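With one protein chain removed, the remaining protein chains of the complex are shown where they sit.
This part shows chain A:
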């Protein structure tokens, strides 16, 4: 029902009540008047004055009769006359005095008549009170006098009569009027009552309708609750159960009559949970825990009658009634659901664990195979560098070819493992596409020529030379496609095209297409050609080698790079593979374009002092041989600890650090070297690892490493690294010794003089270092003086680093800052070691 209807009803009721009250008060007022009038009538204060007045005339006539009788009978006793006179006298006195006739007395005619009568009495009293003779003698006169006032007495009567009838008429009218008003008011009241009754009847009807609708709703609700599959329990603020539906009976194995009035927690909760829940309920009641209800579903443990426990999903709602809060609990037995979930989770965990185990196994196996293979290939490379007979040379080459093939297979497996483990990270570096493709074609041209096949490549449309992409992955994909094409084409042609285009999203992409006129692909293989371990002609493959992983890896890489790979519909003689890779246009990167060439020359010109920390002997030997062959000096350590000891003592230009080693691994050793502050604390450290996932590489750099070399190590990759650090050393900001300057000094002094001076300088330096090392031996002023002196000597030999450090300490001494001096001391010592070893190796 709307509020406006409600308001109207109320207004109607109020109107009825007010109208009724008004009618009632009017009736009450009128009733009082009627009662008063009735009482006036009843009180009859007048004692019917009309009677009294007329009695006056009657008594007068009575007296007159006595007077006439006495005149007729002279012997008569006069007492009768006297008595009648007295009676008349008393009547007139009453007319004169009676308060009820005061109104009458205001009437002039009446008053005059009364005075006349009184005059008669006044005149007659002395005669009546006189003796009998006098009275008897006066009888005639009294009679005459009486006859005279007889009219006055009549006048009294008639005036009184008319007066009284007027008054009575007025009174009657008044009463009639009051009664009329009373009737009107009564009718008004009846109408008001009738209206009120009508209104009440209407209200009653509406109430009945509403009642019916409420009953219908309640019935519907009850049906819903009763047939609900979830338990619905209602309890009051104290937890006393008020409702317990059929589903609740089934779930808890209780009957409604058992639980009504019981405490909810006693009926449904395991004993050890009760106090906790009770506390939460209490806090909710106190307003501390408003989120207890309405926070959605909770999973709780519930208990059946026989003590069986089961997981239940519970939602609690609160309603506010006149009797305070009531809680409505919706509860569902989720035993089955939980069991299924648990089983699913278990199954998933097992599957994941299996998958991880497989990946780990493959990664480990690949690593374990690659390490010895690396050694084998390295040694082969070295062996081929020695003097061999032509036959030996051929055998060694074949061994190397086989070894490289094996290495590629292992790498393929590792790539797949990484991709499937989600560890494949795609780079975005500037790449020169033309060069990449040209190099590839160069590498394949030998094979192609052997099969009398020609190779060509070109851009379709506008070329896009520089892009940001992952060159290694792209190389891998294209190599696979081109190598395959070459492999299966004899006396034919392999053409490669590149075409710059746009992706659907508006970015750039490059579409490569490798087309050959080879044997083609069997129709039944077309659909599966990108799957793992799919090979074409098994016998043929055996000849060329192939795991059947090449294209599946290509597919994985292309997908990882956001691109796509596919096979065109067969077109007569040719077979065409395409790969579409999204790219970003890039500007030419001259540095990376030239580094390789420059690196080699630099490395060969300036030999570096390199520490190789590697536990595997073969690898160690191979690396050292390769470095030596490139003109570097090498020092070896068998494990991390040995590496730390060496790095602390000696200063190396570069440290190559194997990662997985017994006793102490490469990462820990790197941290120790960086933190130890030894001679090589600042030297570049490059990790050597067979197992380098991208996130691991980041961790290496965080440990303080400067780069990562991935096994198998090639002479090229080593040259690249050594070249990088030769360059950085040559362009380093502080040179330990300016060699040009030294050479000049040497030339000026001659070999002998130079040697002598160097000896003096070294003695000076040693002395200074030892004195500075003992705190408190020298005053700040002396430190300043000595530093100045030794710095002067250092300048002669071009020992610029030493000179720089001494100046710093000199400034600190001048400022009197001993803490600073102490801090600079270790750096000075390191520089001194380098300087000394450079001047006198």
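Criterion: a contact is a pair of C-beta atoms (placed from the backbone, for glycine too) under 8 Å apart; a residue touches a chain by one contact, two chains touch by 3 or more; residues count from 1.
The working rule: contacts and distances are computed from a predicted model.
Chemist: Can you pick, from "Phosphate ABC transporter ATP-binding protein (PhoT family)", "Multisubunit sodium/proton antiporter, MrpG subunit", "Molybdopterin-dependent oxidoreductase" or "NUDIX hydrolase", the UniProt protein name of the chain not displayed?
Modeler: "Molybdopterin-dependent oxidoreductase"
Chemist: Among the options A:16, A:62, A:160 or A:712, which residue touches the chain absent from this view?
Modeler: In the full complex, the listed residue that touches the missing chain is A:62.
Chemist: Write down which of A:31, A:94, A:196 or A:263 is the residue touching the left-out chain.
Modeler: A:94
Chemist: In the whole complex, what residues of chain A lie against the chain that is missing from view?
Modeler: 42-48, 52, 59, 62, 83-84, 86-87, 89-90, 93-94, 97-100
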